[in-house]
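Every protein chain of the complex appears in place save one, which is left out.
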Amino acid sequence: MTDASSPRRLALPTEPAAGSRRLSTAKAMQEAIAQRMDRDDSVFVMGEDVGPYGGIFSSTSGLIERFGPDRILDTPISETAFIGLGIGAAVEGMRPIVELMFADFFGVCMDQIYNHMAKIHYESGGNVRVPMVLMTATGGGYSDGAQHSQCLWGTFAHLPGMKVVVPSNPYDAKGLMTSAIETDDPVIFMFHKGIMGLGWMKKNRRSVAAVPEEEYLVPIGKARIARAGTDVTIVTLALSVHHSLDVAEKLEAEGISVEVLDLRSLVPLDREAIVRSVAKTGRLIVVDEDYQSFGLSGEVIAAVAEHDPTLLRSVTRVAVPDVPIPYAHQLEYAVLPTPARIEAAVRDAMAT
Amino acid sequence: MTDASSPRRLALPTEPAAGSRRLSTAKAMQEAIAQRMDRDDSVFVMGEDVGPYGGIFSSTSGLIERFGPDRILDTPISETAFIGLGIGAAVEGMRPIVELMFADFFGVCMDQIYNHMAKIHYESGGNVRVPMVLMTATGGGYSDGAQHSQCLWGTFAHLPGMKVVVPSNPYDAKGLMTSAIETDDPVIFMFHKGIMGLGWMKKNRRSVAAVPEEEYLVPIGKARIARAGTDVTIVTLALSVHHSLDVAEKLEAEGISVEVLDLRSLVPLDREAIVRSVAKTGRLIVVDEDYQSFGLSGEVIAAVAEHDPTLLRSVTRVAVPDVPIPYAHQLEYAVLPTPARIEAAVRDAMAT
Amino acid sequence: MTPTHSQALTDDIRRGLLDTMVLIRTYEEAIRREYYADKQPAFDIGAGLVPGEMHLSAGQEPVAAGVCAHLTGDDALTATHRPHHVAIAHGVALRPMTAEIFGRETGLGHGRGGHMHLFDPATHFSCSGIIAEGLPPALGQAFAFSRRGSDRVAVAVTGEGAANQGAFHESLNLAALWKLPVVFVVEDNDWGISVPRSGSTSVASNALRAAGYGMPGVRVEDNSVEAVYAAAGEAVARARAGEGPSLIEVHTLRLWGHFEGDAEGYRPELATVAEHDPIPRYRDTLLAAGILTTESYEAMQASAVTKVEDAIDFARNSATPDPLGHLGYVFSEGAHT
Partner (left out) sequence: MTPTHSQALTDDIRRGLLDTMVLIRTYEEAIRREYYADKQPAFDIGAGLVPGEMHLSAGQEPVAAGVCAHLTGDDALTATHRPHHVAIAHGVALRPMTAEIFGRETGLGHGRGGHMHLFDPATHFSCSGIIAEGLPPALGQAFAFSRRGSDRVAVAVTGEGAANQGAFHESLNLAALWKLPVVFVVEDNDWGISVPRSGSTSVASNALRAAGYGMPGVRVEDNSVEAVYAAAGEAVARARAGEGPSLIEVHTLRLWGHFEGDAEGYRPELATVAEHDPIPRYRDTLLAAGILTTESYEAMQASAVTKVEDAIDFARNSATPDPLGHLGYVFSEGAHT
């Protein structure tokens, strides 16, 4: 929430101050959910393995112990039915949090999501609200193959009527989840597996960080300057924020000043923040773990070009190059937006 | 296929020469399918109401009379099952043409489309081919509401592994359909209802035009200069090509020279043709009946900006402004890319 | 008609069933008239006061009347692309409903939704143009009702063609598993657009499928409104009692085309369809039984005409939406771009 004030500042706003409580992103999400459930008995959680298992990526660990099986519901593997159930419950004033285990599974239930959850408010002329959160895991990097490693946020963001939130760290995850539950609009909450701080997956060092105990809101639709800089703007989100920060830290030693903008949501997209940063640096790099074409990276570039094409001195995308995510480690890391690819992109941009 | 050679040329290349045979787009598609079915008995057609009804938008009229119910198959309303059936048949060497009645229905069957049809070739390391055409109707303008008026080509194009073809006229429709059936890759063939030349819907005047009787291929991935011009580039597709041409014809009288580029496919996207045209005009307008954000229009802009941002003197989008398609005529025509909106965009661009 | 939880077929209930059927038919005939009024001589689906696809329900009135007689506006109902009959029987107010079909600012959705997207919070009514996708939200309404300890129920209506869609299966299983107060109603009108039931459904009755979910399933033959009433009475009572969902399939009749403009060339029995019209048949039954008189029937008709024409007038005279408002209603607080 607090913008870094100096380009030399290395620490993230979400890094803990000495002595403060540190949580993983998964725990931060659980806490946000639990705090709302304590206060509002219309909130409930539903999905596959969200009960005793605690969510395959730990988004719901501990909740069933606290709230019981009436409010934390394991479902059959019937995404269309249970997401639709969430919609109907939301229409009647409940506030469901529904988990789609992997974003990759949207294809079995997209009609409920994009033609119902996202359109009922509009079609009803605002008379029916659908206050529902659909949370889902995204991202690859652990050889889970082409059907379990996709980000797909561009797919959701293209279709109107749902907010699309993508946190990158524990602090934001908690505050954005609280906002998502609170808003009267449907929200897709896409958490990257690599930022959850799971014990059984390579951990990003910033996936455990300081999180306030009390409830707080991170507003949906405001990007965050994760690191201020003057030479190059990296617009990014989710795990790629951390790769970008790592590259920025490294290149600072060489006198290259990189600004890293963490979008935090695609819908609404904080176009002003993007334009503001590029107006300063003139060099735009979009780092996106989703497929490159017809998605987020093009939209970010278009947002600037539409505003004023002369702001753009150089434009680069570091994204998945329109191939399915390969299984073999070497191939997968050839298509992911790795620090090495980001660094190369920054150096290229600096050469223009 | 022939590029117009002069900016003053008014007639489309697809307009008939005197005395030549004229077909509607629907008939041109039927003819392409029938000619391949005559030569190749592995081709068959499957979908809802493709038999005696002839396809809700006439894509298959007359085929069952000619090829019988063994090769033109009416299905239950089970898109996942019958699209999947097409995939399995294609894997075994058949060449299915499957109709998804409206593109809007993708949400009930997207997993088969994007996780199977589009990925099997890749996941099998090229050992399994899926030579299948999925044809589907797109577009609005006749008050069919938010679930039956969408274009959604950006959604398909974002997901790798399928070619995405969008014809604008009878000549291209026949040649692109023939290419789609012939290629060994899966193809989404998206036909806009407004170009089909249907008797019961407002007809675009170019929806009936000259079409050669013999088979021919229009290559997938090559854009067409529907009209050459020097001042402004309109990149567009489907019905919007005709609105753009109408505007171009009108503005020519005022000395504004508009180039209209008909993309004909999103995947592959003819990036060179886009860049070539904008290099000439410096002014880019994307006219797209799909939702504006995170889709085609952003990608077209990004394609130019990535190549060379200094080419862009002005950038405008005329697309559906991220709202569901409204039912009421007045509202629907406020969000569609109408000639009036296109004209205003051209005039604005000329002012820069 | 007055909602009632009773299943006994009193004369009042019988007349009420007919009354509902007459109101529906009167409505559909008026919509059809308006739909074609300004599409002459050349039919253009997008033209006129009432544009777009138009799926009318003439012939299927027994389903709507028989089922909804057991509901109040506190119960939920989700319908399909063919929603008018159940909307009317469920008590959706005719004026805003008609205004929505006419695309007017006074409509249920301020003209945003249209004929396939009627949302009425007052009666918990909704519909969807996507096959079988109206079922899952009904589960959620039922879930909310039972969580709050009420005996309210949700009815999910769908066609026999739609019963082959995945959402049907998932919804029946989940409703049965969680014992949700849902009644599934399958309107078997023999056709899914041009595809006959024999071309879509591998089994003679969807009641057989109910057994595969451990829920009661019945098939009502012959488009009988009284048989529907009886079956629905049991199913609704069961749901209200917390005993879980049921399925009712009704063999009904699509008197007109799939949508207006459908020439029905595919329909072999076309010439004799009108003979099976359920309304004259039920009227004659009630006349013969002395429950109805010609005069009271005519009064019923006249009253229906008055209500319907009032709604049509209301719609016709309502303002069209301001095109400048085209960005509104996407989110609860303004559009996002």
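A few remarks follow.
Just so it is clear, A, B and C label the chains in written order, and each chain counts residues from 1 on its own.
Quick note on the criterion: a contact is a pair of C-beta atoms (placed from the backbone, for glycine too) under 8 Å apart; a residue touches a chain by one contact, two chains touch by 3 or more.
This is a predicted model, so every value here is computed, not measured.
Taking every chain of the complex into account, the absent chain touches A, B, C. Between the chain not shown and the residues A:63, A:108, A:181 or A:285, the one that touches is A:108. Taking the complete complex into account, A:326 is the one of A:167, A:186 or A:326 that touches the chain left out. Among A:51, A:86 or A:268, only A:51 touches the chain that is left out of the view. Think of the hidden chain as still there; on chain B it touches residues 75-76, 78, 80-94, 96, 108, 111-112, 115-116, 119-129, 160-161, 163, 183-185, 221, 267-269.
Where chain A meets the chain that is not shown, the touching residues are 48-49, 51-53, 56, 74-78, 80, 104-105, 107-108, 141-148, 199-202, 292-293, 321-324, 326-331, 333-335. Where chain C meets the missing chain, the touching residues are 164-170, 172-174, 176-177, 199-204, 208-209, 211-215.
Basically, only the chains that are shown with their structure count from here on.
A summary of chain positions shows that the Cα centroid lying nearest the centre of all protein Cα atoms is that of chain B.
In this assembly, A is the chain whose CA centroid lies farthest from the centroid of chain C. Chain B and chain C have Cα centroids lying 36 Å from one another. Averaging Cα coordinates per chain places chain A and chain B 32 Å apart. Put simply, the C-alpha centre of chain A and that of chain C have 41 angstrom between them. Within chain C, residues 109, 111-114, 117, 128, 130, 133, 166-167, 329-330, 336-337 each touch two or more of the remaining chains. Within chain A, residues 80, 108, 111-112, 115, 119, 122-123, 160-161, 267, 269 each touch two or more of the remaining chains.
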